[in-house]
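Below: one structure in structure tokens.
Every protein chain but one is kept in place in this view of the complex.
On to subunit A.
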Amino acid sequence: MAEILVLVDHVDGTVRKPTLELLTLARRLGEPSAVYLGPGADTATDVLGTYGAQKVYVVDAPDVAEHLVTPAVDALTQIAASSGPAAVLLPSSLDGKEIAARLAVRLEAGLITDAVDITADEDGRPVTEQSVFAATYQVTAHVTEGVPVITVKPNATAPEPAPATPVVEKVDVTFDPAATATRVLSRTPRVGGDRPELTEADIVVSGGRGVNGAENFAVIERLADALGAAVGASRAAVDAGWYPHSHQVGQTGTQVSPQLYIAAGISGAIQHRAGMQTSKTIVAVNKDADAPIFELADYGVVGDLFKVLPQLAEEIDRRRG
């Protein structure tokens, strides 16, 4: 059966959810082999196996931590050369896309980015689905030459276990000279709170300029917590310094596709829509009845968010008893 390489996204051995989604998609195309860079593979192997990895290639060398992107490209190029995979899947993160870009050039292979789904055609080759032009178009595409290199957005599919006992293979990689690499001078991990991550959440509650102040974001957070949701923000709210950029939803922020998206005090500019309009259900709360966000809303309340949101949060708590 065809081998499918999956680049593992992890933080010190803790595998991030998008990787489990990649393994799940990879099984539609062949047998997944995980490619794990850095220390901590021992802890990760179990979960990789649970989601169907038949093999785990482990590359552990100082280069991996000291340099950005290129060590992974070197590793994937060399593993691809010896294993002859039928596709390479990577997460659509900043690093994932950059690794994919360089890999496609080295392999002289077609690249598809930001797939929201992958299926196999009658010959088992990957067919991708993408949302383009600010998510106004749905496109299916395939790679016509070389090993398909595909980056996949988070939440493209639900991770499904398919337990396997992976063979672990240590790989010695020859790295490019450091002069062509990007050095990591420092890395400051963001302290995640107790709320779900934006890209992984089933429900997102976002606030915009209408929230009118950093301290008022407590109203958004209160509702998010009642629903078990992640918190998002428009660029206007982020630019004003009310909420961190890592929570920005939109073209130049994070693109989300949750089951439920609640936009409060957000007008619905095209750049914001680009990041949320593939959400299953959309709810808007805005005091301006003509706000374009209502064009997208399955349910909209024309009103003051400072009245509607607290009442909603309380009512949810009450219904839960």
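Definition applied: a residue touches a chain if its C-beta (ideal position, glycine included) is under 8 Å from a C-beta of that chain, and two chains touch if they have at least 3 such contacts; residues count from 1.
Convention: contacts and distances are computed from a predicted model.
Per the UniProt record, the absent chain's protein name among "ABC transporter permease", "Fe-S cluster assembly ATPase SufC", "Zinc finger protein" or "Electron transfer flavoprotein subunit beta" is "Electron transfer flavoprotein subunit beta". Of the candidate positions A:50, A:78 or A:93, contact with the hidden chain is made by A:93. Looking at A:2, A:120, A:134 or A:171, the residue that reaches the missing chain in the full complex is A:134.
Mapped onto subunit A, the footprint of the missing chain covers residues 11, 68-69, 73, 93-95, 97-98, 100-102, 104-106, 108-114, 127, 131-146, 179-190, 192, 199, 203, 226-227, 245-246, 251-252, 259-260, 270-271, 277-278, 281-283, 285, 289, 294-304, 307-316, 319-320.
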